[in-house]
Structure formats: structure tokens, C-alpha cells
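The structure that follows is given in the form of C-alpha cells.
A single protein chain has been removed from this complex, and every other one stays in its place.
So, chain A:
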Amino acid sequence: MECVFGLVGKDFALVVADTSAVHSILVHKSNEDKIMLLDSHKLMGASGEAGDRVQFTEYIQKNVALYQFRNGIPLTTAAAANFTRGELATALRKNPYSVNILLAGYDKETGPSLYYIDYIASVHKVDKGAFGYGSYFSLAMMDRHYRSNMSVEEAVDLADKCIVEIRSRLVVAPPNFVIKIVDKDGAREYGWRETIKDTQVPAA
């Protein structure tokens, strides 16, 4: 029931993910951050098997950092996407990772971009993308309302519309979402959309 979706706006890209960590019928936590900062100007939202998700995205993150130390310049978003895809493809017919990834980045020369990388290593450069059961609703919502060069407010508004749809129409909808944005000033958290907050219960 994991939901990850993202879109490209005017000089920025947005990635939204739910924040519940679930094991069968138990919700371990509702504030699990599934959107990793790959480097200063890249976001990697991932969904899939919990172990694979963390292991694989951290592995990609460290390799992106290593590239930067070896070569003195950071990887472009396209290069990072292709590297990620290559790692998934190599493992695919031996020991596959079950991770779906939306990679958003901002490059000085080419601006914002979003890459859809699924668990069998297909890569597509897209303006909007989504994974999981939530994609049925968020993709439909984005198809209806998305325009190119949206402002941050318009894009977040669209993201909120998608979240409302997911919450109302998905049978086991995740309660909380996190929104992250990447633009020329870097990748950072934009905000949370919570319906369930962890409150401290006073000790007996």
C-alpha cells in the first residue's frame, strides 16, 4: 500500500511519499522517511520491500558520493538514474531488488528532471510518475490537472489533491505523507501531511 508520486514544475521537481512502515497487519511507524537525499541536488523516493529499499538506496547514495570525490564534480541526474538502473539490471537475474524509484534532480545546465525507475530496471524520463496502489489515483489526478511549468504553490496543491484522493479511495490508505522538493537551491523537505501524529503518552 506504499504510495510514491512526483512531478516536475518550473525550475523544481517534487516527490511525495507516504510514511508508514508496515509489516503484514502491523504498522511499525508512521513517520518513516522514504525519500532519500542522494546528494545536494537529488531526491530518491523509493517504495518496495523494506530491507531492499533502504539497502539499495543507501548503496546508490554512497556510490554517488564516491563519484563526486573521485571526479571532483557531481553526477548529473540522468547519469545517476542510469547508474541506478544499471545496478538494478545487474542484480535482476541473480538476486533482484524489489524497489521502485522516482529520482528527481536539478542540474544547472538542464534544469529539473524526474526519472521513473521500476524494479525490473526500466527507466523513463517523465514529467509526472507514481508507484503503488496509490498510483491509480494520483496518476489520474495528475493527468487531469498537471500543466507544464507549474509554480510551487500549484504543484503542492496538486499533490494535496492526490493525497486527498488516496486517503478517500484507497482501502488501507496511509495516514501520513512527506513532500520533498529539489530546485537550484538544493534538495530539502517541503512539508508533511499528517492525520495521525505520534503523541507521547504520559508514563503510568
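Heads up, the rule we're going with is that a residue touches a chain if its C-beta (ideal position, glycine included) is under 8 Å from a C-beta of that chain, and two chains touch if they have at least 3 such contacts; residues count from 1.
What we mean here is this: contacts and distances are computed from a predicted model.
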item: Name under which UniProt lists the unshown chain, selected from "Myotubularin-related protein 11", "Proteasome subunit alpha type", "Protein transport protein SEC23" or "Mitotic spindle assembly checkpoint protein MAD1"; value: "Proteasome subunit alpha type"
item: Residue of A:Lys62, A:His124, A:Arg147 or A:Arg169 in touch with the missing chain, whole complex considered; value: A:Lys62
item: Residues in chain A touching the chain absent from view; value: 58-59, 62-63, 65-66, 69-70
